[in-house]
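Only one protein chain is missing; all other protein chains are in place.
Right after this comes chain A.
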């Protein structure tokens, strides 16, 4: 093998890579927060057959789950551009990720709701709890546990999908890597370090999530 590795330049540019990593984390966290909020509404809209909300929900969920993320990002950046709506690369990637997360999480939430047996509602009712109390103290805490892991996975996916920001010139971790390697021509070194950084970020998220779940969830479901 005659490729000579030169790592120095990569280490010199580490602050810029880390800055990119921060943007990656930033956009994925935000896309999860907004995605979760919208997903709750989509899930409820799909479960209640109230027109036209259920059509909107079904359409959203179907498109988000069955078309590539690349397509969503292009639509947000170039597609909306054609209609005179010009999003920054950051906003385009954020909207696309929110769109996808909301679609996937809506199905997760719906499954979560439906996995709680009717017996739990009847037991709560028979104790004199109001509907609000039943949801607040019995249904939602159990549902949250059941969707916790799928939700963490979606978060990891958001981090990895945000690397598509490279295609619209967003300066998240992959975009930064692309820019820096093109200035120095140390392509392999930069992308290897970036891969390691992605690994560290996702591992960090998963470990935090697992520690948090041990604190939050004492009983078993």
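Going forward, contacts are C-beta pairs under 8 Å (C-beta built on N, C-alpha and C of every residue); 3 or more make two chains touch, one makes a residue touch a chain; residues count from 1.
The definition used in the following text is that contacts and distances are computed from a predicted model.
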Listed names "ABC-type Mn2+ Zn2+ transport system, permease component", "Cytochrome C oxidase subunit II", "Sulfite reductase, dissimilatory-type subunit gamma" or "Putative amino acid ABC transporter ATP-binding protein", with the criterion being the UniProt name of the chain not displayed: "Putative amino acid ABC transporter ATP-binding protein"
Identified contact with the non-displayed chain, of A:88, A:120 or A:210: A:120
In chain A, positions touching the absent partner: 117, 119-120, 122-123, 125-130, 133, 137-138, 141-142, 145, 217-221
